[in-house]
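Here the complex is missing a single protein chain, while all its other protein chains stay put.
On to chain A.
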């Protein structure tokens, strides 16, 4: 199926899509063309499945840690969970100046979940797609954060929270005022202000999603390119790249979390 390098790369960058095909109805797309024809009304089964799997893994691990938590010397799992929570809580305390009990759990979830989803990249690019192929899946792309659908999914959630708290803290009037009367407090400049502020507002989820997607997608492409080398030479590039991702993967999860906290913090701030 994937014989030339271009085909190989394209094959690896194609999600497993289930959707409404204009001619064949609801099917799993067998080719990239079919997936393309489905348009909006389709689901990336691999992205959805793996992101849910990682989310469940996170919840299961931390729930287990919470259930067995004691005030005695912590076991390995509780220790790990406590370290994560302490780290995230410190981050929230330093960055978030409002008072909202949702922020720290949200930040923890985003950090650990994004980290787990990113970390799927360490698994060699052919392992799980190869396995899926044995079960008849024509395509399989396991890193949910290398799919814009995955990253936008999270960032739109954050965006909704930004809007919600902006309105809740400042009121509809306050929020409208902020959008229309900053940075230039003059009625004649309201259209200009609106343009600027709404652009700024929309930029937040966009940058949040695109930064993570760009990093993960580019890394994934490089892994796939490396996989085109002769098999005995692959490790020379694959290994440094994987080691480099020891830095990139936590860092991207961290950036996503910190930006979420910062955006929500600014949503809580009243400038008037």
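Throughout what follows, a residue touches a chain if its C-beta (ideal position, glycine included) is under 8 Å from a C-beta of that chain, and two chains touch if they have at least 3 such contacts; residues count from 1.
Operating definition for what follows: contacts and distances are computed from a predicted model.
J.: Would you mind picking the UniProt name of the chain not drawn here, from "ABC transporter permease", "ATP synthase subunit b", "N-Acetyl-D-glucosamine ABC transport system, sugar-binding protein" or "3-methyl-2-oxobutanoate hydroxymethyltransferase"?
T.: The correct option from "ABC transporter permease", "ATP synthase subunit b", "N-Acetyl-D-glucosamine ABC transport system, sugar-binding protein" or "3-methyl-2-oxobutanoate hydroxymethyltransferase" is "ATP synthase subunit b", the UniProt name of the unshown chain.
J.: Which of A:127, A:164 or A:195 sits in contact with the chain that's absent?
T.: A:127
J.: Which of these touches the unseen chain: A:66, A:199, A:246 or A:262?
T.: Answer from the full complex: A:246 touches the omitted chain.
J.: For a quick check of understanding: of A:29, A:54 or A:227, which residue touches the chain that isn't displayed?
T.: A:227
J.: Tell me which stretches of chain A touch the chain missing from the display.
T.: Within chain A, the residues touching the omitted chain are 1-3, 11, 71-74, 76, 79-80, 82-83, 122-127, 129-130, 133, 226-235, 238-239, 242-243, 246.
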